[in-house]
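Missing here is one protein chain; the remaining ones are kept as they sit in the complex.
Each chain gets a letter, A, B and C, in the order it is written, and its residues are counted from 1.
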Amino acid sequence: MQQFFSQIQNLNPVATGYFRLDFHWPIDEVPRAGQFLTIRVGDVSSPLLRRPFALSAFDSSSRTASIIFQKIGKATELLSEMNPGDPIDILGPLGNSFSQKVTAMDAGKKNHIVVAGGIGTGPMLYLADELKREKKDPLLIIGCRSEHLVPYPALDNSIRTIICTDDGSAGFKGNVVDYMKSNPDPDSGTVIYSCGPKPMLMGCQNYAEETGKSSYVSLEEVMACGVGACMGCTCETTDEKKYARVCKDGPVFSGGEIKWT
Amino acid sequence: MQQFFSQIQNLNPVATGYFRLDFHWPIDEVPRAGQFLTIRVGDVSSPLLRRPFALSAFDSSSRTASIIFQKIGKATELLSEMNPGDPIDILGPLGNSFSQKVTAMDAGKKNHIVVAGGIGTGPMLYLADELKREKKDPLLIIGCRSEHLVPYPALDNSIRTIICTDDGSAGFKGNVVDYMKSNPDPDSGTVIYSCGPKPMLMGCQNYAEETGKSSYVSLEEVMACGVGACMGCTCETTDEKKYARVCKDGPVFSGGEIKWT
Amino acid sequence: MDLTVKIGSIMMSNPVGTASGTFGFGEEYGELIDLSRLGAIYTKALTPEARPGNAVPRLVETPSGILNSIGLANPGVERFLTEKVPFLDTLNTTVILNVSGSTEDDYRTVLEKTGNLSCIDGYEINISCPNVKHGGLAFGTDPVQVETLTASLRKMTQKPLIVKLTPNVTDISVIAKAAEAGGADAVSCINTVRGMVIDTRKRRSVIPAGIAGLSGPAVRPVGVAATYTVSRSVSIPVIGLGGIMCADDAIQYLLAGASAVQVGTGLFVDPRLPLKVAEGIEDYMSENGMEKIEDFHGFL
Partner (left out) sequence: MDLTVKIGSIMMSNPVGTASGTFGFGEEYGELIDLSRLGAIYTKALTPEARPGNAVPRLVETPSGILNSIGLANPGVERFLTEKVPFLDTLNTTVILNVSGSTEDDYRTVLEKTGNLSCIDGYEINISCPNVKHGGLAFGTDPVQVETLTASLRKMTQKPLIVKLTPNVTDISVIAKAAEAGGADAVSCINTVRGMVIDTRKRRSVIPAGIAGLSGPAVRPVGVAATYTVSRSVSIPVIGLGGIMCADDAIQYLLAGASAVQVGTGLFVDPRLPLKVAEGIEDYMSENGMEKIEDFHGFL
């Protein structure tokens, strides 16, 4: 983890309201799928806090890192208006990663389903890419409300990808859990990784439990420090009444660790 | 006075740290020299208040209004980074004007000296232009610390203009009052108009009093409402203990009205 | 849908007014907005004698806020009668006169001299002023003084009495209850928060008076918390203010328990803000099937 300044290389829309931002990664430490960084947007006191975004790709030869973000409030609006060449203030890589969290046993499994929804899409594209490079032939399932929200330009067509839309405007009509249920995977050894809205994570977790599969989730919580110091971003875990810090102990947890409420 | 949105037409540097901003003036009311407007810069809560700027020119055929501003803090920094075509939120014209304040007797005088310094330059260029169009052949005296602060591109060479610099890098070496003293004007009927730093205004006022000339000054004060409602921008006047509002009762005052301290 | 708000014996056409000291006596902003669309105009503070106000600068911007020390600059009650009343007489907007003073008698004098004016629909009693007879501590920090002052003014008028609370106290609910006990028809909160900005170059307070009053979006969470606390401790209506910059901010106040709101510092940024806020409240109510302002209450 380091704080550094970088420059924006590319900033392009990938779906309605979603952007992909590429920038140079000058430090040695290589960010892994699941890890995130925080960006200071603007230099006035409002917006104030750094904003967290997960890595969506990392090209180790050109040392280009990417995030995919949704324009949702003031900081992301300002970010979406920036231009190639503009400086950005980055703190990262932060948090654990899937590779760090996943047990050796699960890592050795045959089937890997990577489930993404909404602003959770970025990190799951990166995870699918990591799994692909490890020759694990992941199945990527992306859930969106409608076709215009599918980040087509960020997809890799060498990865098996299923698009699910709530309104059926593209791919499977229904949500990601509906898809998994209607296309049952017979292998109880399958590992499911998910990142997205809480109900989606719970759906994946329940489905995994019911079918005896392993499940890993990447959580989100409002953050202040991003490094584990302020106790602002905790989540309840099944381990007694202990709260875990999403920014430091996570964001990746095994589904069983989390107290789902 | 009206609140309206306009578009930036041109934004160009005119001296080191000084910019001229031109924009379309869509409302009927014509702003006069001495009047100002307030601009809301940005749309977040910091910077918060609208910022006041005096009109530096008005072209009634194209209905283009101009200001000259100095980049001095956050709002003016953001303003200097805007681009032609960007929208701006304007409230104006505000305050009185020289033409409204100057007595008929003074208006009929033969000699008119317009003295400008620093961020007071804009309104005095406009005043000199007004006087020129009224065929009063004004003498414009501009005081700057050094040559790089002289707003050459904004000057009209059909107006008699004296540049004074503290360091002598251009024109007369010394301040504007030094200039007037070393080039005494024998006509005690001369009217002196000034806008700039307080010490300059006091110098002009004292010089006018000593030589029996008339004096008008345009003041500045930190403002909140800009329309006379908040009592934030007052100045002490000689009239008993009454405070006058710079934004509404001014910004133009006759030199004798002000309690100079 | 019914946007009206009842405060004591009067009815405001909608919950959005303009905060005292930010709107003068209405004339200046009358050129910019239709005053008849305001729920109420809360005037600049009025004191018996004219006050010139404090030395300049009286204002300085702070992060998302402004600090002011105007010093109750006002024309005094006599000039008010001749200079301001004729204009107020032309309005058909609710006008609440903000009253300030250094002694109980000061407040009484203002009520006495304005008691029969038909253009004044009610009074807002600014108790954030130092009481010169009590060592200069603000009236509004002592529940006994607040109840005494309110009761004394209550005897003088049938018009609504709104006591305006300062947030600079340990427990604002105690002060609010004292105002209610004294017979107030409503309380408004918050007045400005004590703050200071120092010019590190000149090494002195930017505002010559020293400690001054903070307002604007920076203090909005403070105002919402105060409104929430106060509305749970009294049964008279609460008028919420502090940092309202959009309809959503005002809706926070209503949900916190306010029956009406005021826009102050926000006017300096956008003179049309009170009207926009009123429209935004109306939109929110229709989107959420609310019929009247009370429908905002009871969620928290």
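Everything below uses one rule, namely that contacts are C-beta pairs under 8 Å (C-beta built on N, C-alpha and C of every residue); 3 or more make two chains touch, one makes a residue touch a chain.
Please read all numbers here as calculations on a predicted model, not as lab measurements.
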item: Among C:30, C:160 or C:243, residue touching the chain not depicted; value: C:243
item: Touching the absent chain when the full complex is considered, from C:8, C:71, C:101 or C:195; value: C:195
item: Interface with the unshown chain - residue positions in chain C; value: 62-65, 67, 137, 141, 168-171, 193-198, 200, 203-205, 210-211, 214, 216-222, 224-226, 228-229, 243, 245, 248, 251-252, 255-256, 284, 299-300
item: Residues from chain A at the interface with the omitted partner, ascending; value: 1-3, 40, 45-50, 91, 221-235, 241-243, 248
item: Where the unshown chain meets chain B, residue by residue; value: 45-46
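Everything below uses one rule, namely that only the chains that are shown with their structure count from here on.
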item: Longest centre-to-centre distance from chain C, chain (CA-based); value: A
item: Distance-to-centre winner among chains (Cα means, whole assembly as reference); value: C
item: Pair of chains ranked first by number of touching C-beta pairs; value: B-C
item: Inter-centroid spacing, chain B versus chain A (mean Cα positions, whole Å); value: 55
item: Inter-chain centre distance, chain A versus chain C - centres from mean C-alpha coordinates, in Å; value: 48
item: Where chain A touches two or more other chains, by residue; value: 45-46
item: Residue list for chain C, restricted to those that touch at least two other chains; value: 63-64, 217
